[in-house]
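Of the protein chains in this complex, one is absent; all others appear in place.
Take a look at chain A:
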Amino acid sequence: MSNTDTVADRKIVTFTLGKQIFGIDMTSLIEIREWEDPTPLPSVPPFIKGVTNLRGNVIPVVGLSERLGWEPSVIHPRSCILVVSISGKQAGFLVDEVTDIVAIGSQEVQPAPDVEIGEPSVIQGLVRITARGADGTKSEEGQMVLLLDLDALSLTKHLDLAA
């Protein structure tokens, strides 16, 4: 009770896009699936890779790397789709590799400095965790994880602008 710094009250899933580690809240995660080519859609921005069948639901698959303004992910055997639920809508995000599930305390999250990743608001905050890196080793001093704000990524909002 006295050491509030270590109270872990949220769980995040960490994953990599390129060399960078990101995290999203476990609560919004529905499932993690292997990459499978989605059905391409016409007339949509390139970061929307298409739609796929999630147990009878048609959900969009988004190239998260491109969505954040980086180079498109190259599909490799460990490529995954994180299926998440964002304010009632479901979507899949293509990520390079899912690394870990870690518990963090809300107090550990630092507000994001003015980082320019696509648009600033998508980074909810920064947190330092001791987690397995992209190479599978645990670094002692911990790594910086960028927590994504899924609502800010909201597809419909963004698509309306793009449309």
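What we mean here is this: a contact is a pair of C-beta atoms (placed from the backbone, for glycine too) under 8 Å apart; a residue touches a chain by one contact, two chains touch by 3 or more; residues count from 1.
Basically, contacts and distances are computed from a predicted model.
Asks: Of the options "Transketolase family protein", "Sugar ABC transporter permease", "Chemotaxis protein CheA" or "3-isopropylmalate dehydratase large subunit", which is the UniProt protein name for the chain that has been left out of view?
Replies: "Chemotaxis protein CheA"
Asks: Out of A:L41, A:I75 or A:I101, which touches the unshown chain?
Replies: Only one listed residue reaches the unshown chain, and that is A:L41.
Asks: Based on the whole complex, identify which of A:V13, A:A91 or A:L146 touches the chain you can't see.
Replies: Answering carefully, the residue with contact to the hidden chain is A:A91.
Asks: For chain A, which residues touch the unseen chain?
Replies: Contacting residues on chain A, toward the hidden partner: 38-44, 48, 51-53, 56-60, 89-91, 155-156, 159-160, 162-163.
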